[in-house]
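One chain of protein is taken out of this complex; the other chains stay put.
By letter and in written order, the chains are A and B; residue numbering begins at 1 in each of them.
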Amino acid sequence: MRKSNWLLLVFGLVLTLFLAACGDDTSSDDGEGTEGGAPEQVLNILESAQIPTMDSSQATDAVAFQFLGETMEGLYRLDENAQPQPAIAAGEPEISEDGTEWTIQLRDDAVWSNGDPVTAHDFVFAWRRAVDPATGSEYGPFMMNGVLKNAEAINNNKADVEELGVEAVSDTELHITLEKPIPYFHSLLTFGTFLPLNEAFVTEKGEEYALNSDNLLYNGPFVLIEWDPTGENPEQWTLVKNEDYWDAEKVQLEKINVSVVKERSTAVNLYNTGEVDRAGLSAEYVEKYAGTEDYKTLAEPTLFYLKLNQANEALANKNVRKAIAMSIGKQDLVDVILANGSIPATGAVPENFTSHPETGEDFREINGDLITEDKEAAKEFWAKGLEELGVDSVELGYLGGDSDVAQEMDAYIKDQLEETLEGLTVEVVSVPFEERISRNEKGEYDIQNSGWGPDYLDPNTWLEMWTSTSPYMTNNYDSEEYDTLISEANNELLTEPVKRYENFLKAEKVLMEDAGIAPLYQRSRAYLWRPSVKGVIFNPMGADFTYKHAYIEE
Amino acid sequence: MDKENVKKDLFVPAQKDEEKSEQINRPSLSFWQDAWIRLRKNGGAIFGMVTLVLLTLLAIFAPMLTSHGLDDQDLGLSRMPPKVQGLENFQWLGLDGKKSETFEADSVEEAKDLALARFSQDDFSYIEFDVKAEGDGSEDSAEVKAYYDPYADKQVEEYFWFGTDTLGRDLFTRVWIGTRISLMIALIAALIDMLVGVAYGGISGYFGGRVDNIMQRIIEVLVGIPNLVVVILMIMILDPGITAIIIALTITGWTGMARIVRGQVLKLKNQEFVLASQTLGSSNTRILTKHLIPNTVGMIIINTMFTIPNAIFFEAFLSFIGLGLQAPDASLGTLINDGFKALQINPHIMIFPAIVMSLIMIGFNILADGLRDALDPKMRE
Partner (left out) sequence: MAKYILKRIGYMLITLFIIATFSFILMKMLPGSPLTAEEKVTEAQREIILEKYGLNDPIPVQYVRYLGNLAQGDLGVSFQMKNQSVTDILMSRAPVSAELGFWALIVGTSLGMLLGLIAAIRQNSWMDYGSNIISVIGISIPSFIFAGLMQFYIGVELELLPIAFWGTPQQAIMPVIALAIFPMAISARFLRTEMIEVLGSDYIVTAKAKGVSKFAIIFKHGLRNALIPLITVMGPMAVSLMTGTLVIEKIFSIPGIGEQFVNSVTTNDFSIIMGTTLFFAFLFIVIILIIDILYGIIDPRIRLAGGKD
């Protein structure tokens, strides 16, 4: 071995000469020269995937929303407390009495990177484009149907795009008509799908629009350069400060260098050699770095749970479902297997997400721990359930993901269930994400390990999907009481925030009492994070981070 | 010199005996005996064979030595380092049941504090230190190597020879069961390759003409498809598992064997013994199975010996890109993949399956080399 290593090294040197002779040296200029004075305001970060698209109508994933968020500016932007703050909007919206008519004044000093002013027409164009079936957007209809007036009809080709409930009264005044008085519309406006588009530019570029950084216009804190998925280096790109940005004086970073790294160990290695300022950690690395000053966890409002399909005879039994929900050692799950700061979930709504409109108390705090680990109680429920079913053994299928950590987790849950509940056999099947979704839609599972991230700041994003008529309901949970509570919250009570919130609280209790789902954990992410990087905002929805206010401290 | 005056009467004419003219003086050796004699002389091949036999025995019997099952979990015993009776005092072997790591800081005290944080300890009861550099207060001048004993900390009496994984499963059990499954996949895949390849190549070569032409065109097309792509596509549409991997490995894998057998049969079919058999009225089936195939057995064996390690390799590769076996089943590939993530922190999770796999690969390769030398008729004296 020693010998072979030595030979390899010699050969490596020979190779270097070879390559140096013919290869063009494109050495990067990042992270150099911090001799004295203020530190260079350059941030080096990694992403786990390429930017799939920079077209805000087409964006669906975290990476796309991340860089849309940095380079584009919508009406509002989330602040560090996840509250929408005016951005292109000049101030708070004026809302009509019935809550369906919104009028927003725009600031007049915002410009696109080609010098055009950002006007109300840009919003009208972008929103129409998002719901137009010809665009083929996935998130457009998802975010706008049932929210903007006529969106659903337009998307189903039953109305003209011009009939969408948004119009430009003047260049600086936007008038929005909603289908119903959606209370969370304000936070929705911070979402990437609602970003403006420069009509002249987008039409001129046609199919070419947003294919690379040359075919894009920006109005946000940063401008994207050297991004080209079909270019020489599709996996590296750079953001530079946008000097024309209306709020440019608040932006301190000069440059953000981004590279795609898929292998966790590579990311950690890059962090350790100082080439990047942030690296995501998997559970294995947490063990090593947990005590260091570089270690940081960020709690997300993303919830994971087991869907218990009531089409299965055994799972139709409430006691069986409760037994399953209560037998999993969630604390060990988050401490040992995930080890990234995740916390056990005890309800259907995560903590630190929404608070009571009057008292300001957190949703989770009010409702408390609804389903916790209790192996003794689980055994009792199990015995009762088996008795009601008239059987002494049950076999259940378990559908899980195929990532390393998912497989580890599923193996653990299977073990927990089988150990606690005598007579239960769990058959785990690990499939790729797409396959899991496809089986989910067809209802082809007994138990499924599944998760959900919020799309707007309202408990409804968590609870509406468990109504019997929801298109996402595949586990056949059907509770009249639950349906009524949610339906009231989304209709009669829309303009009465307190009563509405109480409906949600009640609904969650009903859902948990029925053990409609078995909550597992609320996710958190573990990072190695250079302590000198300050001011990065972590968002509960949309783009993960906001770098607008970030800076490098000495 | 006496050499020159040798007396003639020392030479006596040999007796001519009609009966003994056909006598064979040296013992009669069959092809296989002869091959075995030559193989025996090849130290490497014997080493390979012994290694493989040992590993196979371990794969069959070692899991019975422990009280653990493949999927017996205990999160309290997560990621225990390996510990072997009698080897506790040989620190450099890394089988002493301790986790060690080097810490650098401005002073020894600070380095020790880093160690506490790293091993999530409140005091030094379970950590021993080996101070490498005292340090002078300048940055990272002090260097301390810390040895943390999780066995003492968690009061574990048991010895985990290969340590445990994240879910606290005994790796010794898992590695040998994984070896069993990897060997099984490889053997079945090689067997199927062999059966299909020999039949296809034999028929194609023996009948020749139009049959051969059509069959060769089919092979030519199949060979053009990179098996990597086929394997990945097959795994994607089949339900993942052992069967899927075997099917994926064999779907184009047999073509190599078919080509070799065809070549051999083409060469042999015009030889006298085949003609003789044909003249005596043997059926085609008989000639193929009794005369032609047995004469190509050497080549078949050599080729199979190279197929087996390839299959093991491919399985590991599939696991690495996330298309491997379903948990809780384990193969060497999935175990290595699990360990790869933790290579820098808990190297024991990867090292043991990696060593076993490398030994299997080395064993098969040098045994195959030896067999080739032993079975190759050109080497016969």
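Following the convention adopted for this analysis, a residue touches a chain if its C-beta (ideal position, glycine included) is under 8 Å from a C-beta of that chain, and two chains touch if they have at least 3 such contacts.
Treat the numbers as computed from the prediction; the structure is a model and nothing was measured.
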Quick one: which of A:Thr172, A:Ser259, A:Asn367 or A:Ser479 touches the chain that's been left out?
A:Ser259
Where the complex has a chain not shown, which of A:Gly91, A:Pro133 or A:Gly368 is the residue touching it?
A:Pro133
Determine which one of B:Val84, B:Met184, B:Met236 or B:Val297 touches the chain that has been left out.
B:Met236
Candidates B:Tyr148, B:Trp176, B:Tyr200 or B:Phe340 - the one touching the absent chain
B:Phe340
Note that chain A touches the chain not displayed via residues 1, 3-4, 7-8, 11-12, 15-16, 18-20, 23, 25-28, 49-50, 52-53, 55, 58, 60-61, 133-134, 136-139, 141-142, 145, 155-156, 207, 210-211, 228-236, 259-263, 265-266, 269-270, 272-273, 275, 432-435, 437-439, 441, 452, 455, 471-472
Just the residue numbers, please: which parts of chain B touch the chain that's not shown?
44, 216-217, 220-221, 223-229, 232-234, 236-237, 309, 313, 316-317, 320-323, 336, 340, 343-344, 350, 354, 357-358, 361-362, 365-366, 369
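The definition used in the following text is that only the chains that are shown with their structure count from here on.
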Which bits of chain A are touching chain B when the two form their complex?
264-265, 268, 282-285, 287-288, 290-292, 329, 332, 335-337, 402-404, 407-408, 410-412, 414-415, 428-432
Which part of chain B faces chain A closely enough to touch in the complex?
71, 73, 75, 78-79, 101, 114, 116-118, 120, 166-167, 236, 239-240, 322, 326-328, 337-338, 340-346
